[in-house]
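Here's a structure for you.
Shown here: the complex without one of its protein chains, the others still in place.
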Amino acid sequence: MKIRIDQQEIDVNPGETILEAARQNGINIPTLCYHEAFGGQGMCRMCMVEVKTAHSTNLVASCTYPINEVIEVHTSTPVIEKARRTIIALLYRTAPQSEFMKKLYQEYKCVENQLEINENERCILCRLCVRACEEIGSSAISAILRGTEKRISTPFDEASTVCIGCAACANICPTGAIELSQTPAGRTIWNRTFAVVTCQRCGQAFATREQLDYIAQHTGIKGSESKLCDDCRKKNLAAQIEQYAQ
Amino acid sequence: MQPAINDDKRMILVCCGTGCLANGSMEVYRALQEQLATTEVQVETYTKSTGCNGWCEKGPLVKIMPDDITYCRVTAKDIPEIAAKTLQNGELINRLLYRDPKTKQRVKSHHEIDFYKKQHKVALRNIGEIDPASIEDYIQRDGYKALGKVLEMTPLQVIDEIIKSGLRGRGGGGFPTGQKWKACAAVDASTRYIICNGDEGDPGAFMDRSIMEGDPHTVIEGMIICAHAIGASSGFIYVRDEYSLAVKNLGIAINDARTRGYLGPQILGSQLSFDIEIVRGGGAFVCGEETALMASIEGNVGEPRDKYIYPTEKGLWGQPTIINNVETWANVPVIMNGGAPAFAAIGTEGSKGTKVFSLVGKVINTGLVEVPMGTTLREIIYGIGGGIPGGRKFKAVQTGGPSGGCIPADMLDLQVDFDNLTKAGSMMGSGGLIVMDEHTCMVEIARYYVNFLAGESCGKCAPCREGLKAMLEILTGICKGEGSEADLDFLREIGETMQIASLCALGKTAPNPVLSTLNYFRDEYLSHINEHHCPAGVCRDLTRFYIDVEPCTGCGLCAKNCPMDAISGDRKEPHVIDQDKCIQCGECRNQCKFDAVKAR
Partner (left out) sequence: MAADSRPIKQKTFTNILDQYPAEKRYILAMMQDVQGEYKYLPREGMQMIAAYVDVPLSRVYSMATFYKAFSLVPKGRINFKVCDGTACHIKGSNIIIDQVYQYLGIRPGETTPDGEFSLETVNCLGACALAPAVVANEKVHPKVTSSGIIDIIKSYGGQINATSN
């Protein structure tokens, strides 16, 4: 099926979202809550685009809108730009500590406002962390409460028994909102401190005990493999392949 | 079976809706039963507790049939007299009859007063007339007759009839019901679901509650008819858990309907098998939104999703689903019974039938009213509602709940239907009609709704969550006299972004109360901002009450009701308010019969 995005004609598979189609063709649409690993969540609404069908013109979230008919898409109109600017302005104010948001705020040339700022906050509630944790299989964190009180947390704001300290959440977070402290003594995240395992080869701390146990339990990978950090494991593997090739 | 009522039989209907219960109708009902059990009355009597008659203001209501007598504000103490005089001798008790404020005459039947005369009951046809826990009562008033008829028709014929009736959804959006059914029936699928939306989250409305409590079978019959039309085998009624009486009565009704073969396998010997399950909601306004409601039934947090694929195609558990509002369902049996043309004869070009409104606020007769679409606001507020109490000036009427807007006095002649309300910057919503007078502050009302929504939004999408947070902060500031004119532009900008960018209709319509008051009552905003003055005398930081010596008669009513003992004065002498003690609650102004308490 052929559709048009910003004057460019592109080929799409029915059911594909506008955002996926655009990205595959090098067309940029701004997003905050999208990650290719999880698909569209429809939360930040930065990805709004204008869609013309045979019958009507609508503003839709491109990350969740499935293409099922011939459409014409505009990724930027004055109305859309204004909405994006307002969204950034408002989000910046809830997450003023985030460098990432500050940059966007400047990029979008948001107008100054008098709204109170939420001083120590960085989170913009994109929930990528929640999705990442779910994907790992832990689901230690979730979005709690509702409305303007909504936030991300572990149950009862306490150390979670199912958290494995893998820091997948902190790594995916675009705004650096999840506090993670890593010392040789241990890794602290979500109110819990984990003992860390050091790489047998390079001596770097690379994972928590719980993380390795978890991997062992779920994949059956055991033994020396799991005692190496990512880098050393790759090196190890490369060495093995080389050996094998010779 | 129900005994036919003849001259030596009396049916006594005691209203046991929420309003009357709060006024003590359960005591009245018990006293009546005791009285009739212990004393000899010549006539045979039947007592029934009914759902809300819509006139809670005058409750507890007791109606006596077939004489058609309506007694207002009845207490348990009145029961012996009612038994002795009215039941025994057919004598009227004047004191308990309604007194028409215009003619000063006592009125025997509620049918004779303006409040009821000007109404047209379709969805509420049975409420107050039947015992909601009795399926016989429902059947006697043509209940399940439509179902019998429908089972003889093909599904397409049923859908066609609903399309022809012009019925539009009563849950807010006003989507044509027949078209929705048709779209759902056209999808190729093996399983389809039907949902009744009884979440009723609008904080100032209770019509759906009243229907579920007072006439549960009409909802069930409507759903069974739809099951035949689209080929569904299971249905859900999603009710707010706080509505315990609705949950109870619906439960009884579903059981009775099963026993009688209206629900279950092979309904009335036909091919249709259909059953209904009650799901109790968890208390979330956003769960009234259909995709959030389905998420909630599925056992998730009630967050909506984008509806680029309609629920009629992929709804509950990914199957084609029909979701309609309680009042919509209540209309379905009537349409199938009386035929589409009869239904379409009521109402306006684009909005057929009637609409139930919850007429409340600063109006004399508050309660549930059902009127033909196209009735003017003036007729509803003045004709039925009896106008504004205390001779005060009407200022605005809020329709559509938190998604709606405020309509000013110069639009009183607006004919209420889906399209006219939308054009006026408001909407039908669920049908709340909140009347406001000069003592209602429009900025504070906007703040009230925004505050409500800030707590009720699911918080999933950024424009709605962050927009509401920002609007609330700005409006709270204005109510404290801390706003600036630039704030008004910012409010508009935020509002417009929410309208286009929010995920669901909650966020898309949330700015309506703000934008509509900004449109029609900008002056009031400016008074708060520039003069630090709340013209209505509501915003406490900007209000000081004082007593005008001229009209004050020194009756002392204000002083008696002041919670802070801030008012003093000798009897028959003008009173004064001690500003240091006054908390600006305005109780003195509410109480004063001489309009002597002023705000500045």
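Descriptive notes on the structure:
Letters A and B name the chains as they come in the text, with residue numbers starting at 1 for each one.
The rule we apply is simple: a contact is a pair of C-beta atoms (placed from the backbone, for glycine too) under 8 Å apart; a residue touches a chain by one contact, two chains touch by 3 or more.
Keep in mind that what you see is a predicted model, and the values were worked out from it rather than measured.
The chain not shown here is touched by just one of A:Ile141, A:Ala168 or A:Ala207, and that residue is A:Ile141.
Interface note for the absent chain: among B:Lys9, B:Lys108, B:Lys164 or B:Arg280, the touching residue is B:Arg280. The chain that is not drawn here is touched, among residues B:Ile12, B:Val360 or B:Ala424, by B:Val360.
When the missing chain is restored to the complex, the residue among B:Pro333, B:Pro408, B:Gly432 or B:Gly569 that touches it is B:Gly432. Per the touch definition above, the residue from B:Gly201, B:Pro311 or B:Gly347 contacting the chain not shown is B:Gly201. Against the chain not shown here, chain A presents residues 138-146, 154-156, 160, 162. The set of chain B residues touching the chain not shown comprises 17-19, 21-23, 52, 55-57, 59, 201-206, 209-210, 241-242, 279-285, 296-302, 358, 360-362, 366-367, 398, 401, 432, 434, 436, 440, 445, 448, 452, 458, 561-563, 583, 585-587, 590.
In this text, only the chains that are shown with their structure count from here on.
Against chain A, the residues of chain B that register as touching in their complex are 284, 286, 301, 305-306, 308-309, 453-463, 465-470, 472-474, 484, 487, 490, 493-494, 496-497, 500-503. Against chain B, the residues of chain A that register as touching in their complex are 32, 42-46, 48, 59-61, 64-66, 79, 82-83, 86-87, 90-91, 93-94, 113-116, 124-125, 143, 145-150.
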